[in-house]
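Just passing along the structure, written as structure tokens.
The block that comes next holds subunit A.
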Amino acid sequence: MGKKILIVDDSESIREVVSFTLENAGHEVLKGVDGEDALQYLDGSNLDLIITDLHMPNMDGIEFIKSVRKIDEYQFVPILFLTTESQTAKKMEAKDAGATGWIIKPFIPEKLLAAINKVVR
Partner candidate 1 sequence: MEKFREKFIEEANDLINELEKLLLDIEGNQDNPDLIQQIFRVMHSLKGGSSMFGFNKMDKFTHHLENIYDLIRNKKLKINEEILDITLASVDHLRNLVHEGEDADTQNQEQHDLLLSKILQLIDENVVIDETSPTIQETDSRDIEDEATYYISFKPHANIFKFGTNPLYLIDELCEIGPTKVFVRTDELPEFDTINNTECHLYWDIFLVTNLGINTIGEVFIFADEQCDLSIHKISDINLLEEESFLGIIDETIKNQKEIDINQLKQLTNDLEKVFVKAQEDQTKQTINFSTIDANISSIRVSSEKLDNLINWVSELVTIQARLSLFAQETETNGLTPISEEVEKISRRLRDDVFSIRLIPIENMITRFQRLVRELSQELNKDVVFKTEGTETELDKNIIEALADPLLHIIRNSLDHGIETTDERQINGKPKRATILLKAFYSGTNVIIQISDDGKGIDPEKIRNQAILKGIITSDSELNKKDTFDLLFQPGFSTTQKVTKVSGRGVGMDVVKRKIAEIRGEVDIDSEINEGTTITIRLPLTLSIIDGLLVQIGTTKFVIPLSSVYKCYEFKHETLANSINNLIRTDNQEIAYLNLRELFEIEGDAPETEHVVAVQFGDTRIGLSVDNIIGQYQAVLKPLGKLYKKQQTISGATILGDGTVALVMDSNKLINQFANNQIKVGG
Partner candidate 2 sequence: MEKEEIETIETLDDVNTFLSFKLKDEYFATNVSKVLTILEMKPITKVPNSPTYMRGVINLRGNVLPVIDMRIKFGMPATEFTTATCIIVLNVEIEEENVQLGIIADAVDEVLEIKESEIEESPSIGTKYKNEFIQGMYKLKDGFIMLLNMNLIFNTDDLIITKEIEEAEAAQALKDE
């Protein structure tokens, strides 16, 4: 069943890879370039899932996750963040901020879909 997914990352190439993979799997994808930009997509969008990078200009991933959780509509939406292997401290912070799970960079499309499958069904 196709879900509505928001991908937030300041890297255009990452956004494109993710949306390509997800769209091929039958999902609808919205794209944001950083936290601030992405927040505008939340109003009344009924997103099923949010995927966000952590290091972005204007509003980083942690701030963004916190902001999302403050919105009533999105208190319980699954949020996955993109992280690299060595970022254990960041991971803690993101989880504390309310993230559901993570995807490790670099990732192949299959891994992306597997992670999503864990949190939206």
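Per the selection procedure, all candidates are chains of the complex that A comes from, given by their letters.
The definition used in the following text is that a residue touches a chain if its C-beta (ideal position, glycine included) is under 8 Å from a C-beta of that chain, and two chains touch if they have at least 3 such contacts; residues count from 1.
Keep in mind it's a predicted model, so treat the numbers as computed, not measured.
Listed candidates 1 or 2 all sit in this complex, but the one touching subunit A is 1.
For subunit A in complex with candidate 1, the residues that touch the partner chain are 10-14, 16-17, 20, 33-34, 37, 53, 55-60, 62, 69, 75-79, 82, 84-86, 88-89, 91-93, 95, 98-102, 104-107, 118-121.
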